[in-house]
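With one protein chain held back, the other chains of the complex are shown just where they sit.
Moving on, here comes subunit A:
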Amino acid sequence: MQFGIDGNVALQQVLATMEIERKKIASTQTKGYIFILLGIAVAVLGIMLGFPILLPIIVGLIPLIYGGILHLKISDNLATYKNAYKRDVIGAALKFLDESLALQPNAGIEASEFVYTQLFTQDPDRYNTEDLVTGSAGKTRFYFAEVHAEYKTVTQTKNGTRTEWHDIFKGIIFAADFNKNFNGITIVRPKGFANALGAWFSKNVFSFGGSDVVKLENPDFDKAFVTYGSDQVEARYILTPAMMERILKLNHETKYDITLSFIESRMYIAFPLDRNYFEAPVFKSLINAEALNDDIRAVKFMYDIVQELDLNTRIWGRD
C-alpha cells in the first residue's frame, strides 16, 4: 500500500470496524439478490412446466418480495456506511497527504460556476456535483469536485416525444488560484474535429463572441489544443513556453484530453473520467483498500498539479 495509510493504526482500526459493517451489508444484499433470482426462476420454471399461469407467479412473487425487503432494510445501513466511509476514511486519508485537505461529500462546484468557467460551450440541462475537496499546496489554494453535466435532446417520434440525455462532461473539475494577474478570458480546448473547424472559421472567415483564436508557437501544443483568448497578449502572458510544455505533460498523464480555462486570475481544468471517486466498496474488502488507494492517487494527482504547473512561484505580483 502507498501514502503511509498502511502504517496508520487509527485508520486501520476504522477500516477494520467498517469492514464488519461492510460484510453485513454485502451478505444481506447477496441474500436479497438470491431471493429475487429464485423468485424469477420459480415463476419462469412453473410457467414452462405448464402450471396454470397464476400459480407460479404467486409462488415466485413471495421470495421476490422478500428479497426486495432485504434490500430495503439494508439501504439505511448502506447510506450510513457510505457516508462514514467518506467522512472517516477518505477524510482521514486526505490529512496524510496534506493537513489542509478536506472533503465535503455533499458540496461541489455549482452549475453557475460550471457555466462561468466556459470550459464547455453547451449549457447543462441536468447537473450533478458532489465530493468537493478543498485545500492548498504551498501558497496555492485549490479545490476540485466531481461533476456530471448533461444536455437533452427532444425528438418527435410516432408515439410522441422522446427525450435523450447526452454527457457534456463527466469527471473532475479542478480550480486553482493562478500565480499571475489577468483580466481577460483564455480557454484551451482539445483539438477535436469540431473545435478545429470552428477555429478555422473564426480565423479565416469571421470571429464570434469576444474570443479569437490564439495561434501559439509551440507546434505540439497547437496540434493538441485550440486556444481562444479575449486578449492575444494576455493569453501569451499566461501560456508561456514553459507553461505550454507543462500543460502538454499534464495532458499526457491523463487518459482523456483535458480542457483548461483562465478567468479572473483563476485557472480551471476539466478532467474527463470514467469512474466515480470516493465511493465505499460493498463487494470488495476494505482491508487491502484498493479503491481507497485509487481515490488517494486521484487526490494526489490533483494536489501535484500545483507543483507541476509551477503555481507556487509567486513573483508576478500575486501572493
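Operating definition for what follows: a residue touches a chain if its C-beta (ideal position, glycine included) is under 8 Å from a C-beta of that chain, and two chains touch if they have at least 3 such contacts; residues count from 1.
Note that contacts and distances are computed from a predicted model.
Hidden from the displayed complex is a chain whose UniProt protein name, among "LemA protein", "NADH-quinone oxidoreductase subunit L", "Aspartyl/glutamyl-tRNA(Asn/Gln) amidotransferase subunit B" or "GDYXXLXY domain-containing protein", is "LemA protein".
When the omitted chain is restored, the residue from A:S27, A:S75 or A:T240 that touches it is A:T240. In the complete complex, the hidden chain is touched by one of A:P52, A:G160 or A:G317, namely A:G317. For the chain missing from the display, the contacting residue among A:S100, A:Q232, A:T254 or A:S285 is A:Q232, taking the whole complex into account.
Of the residues in subunit A, those that touch the hidden partner chain are 180-181, 214-217, 232-237, 240-242, 313, 315-317.
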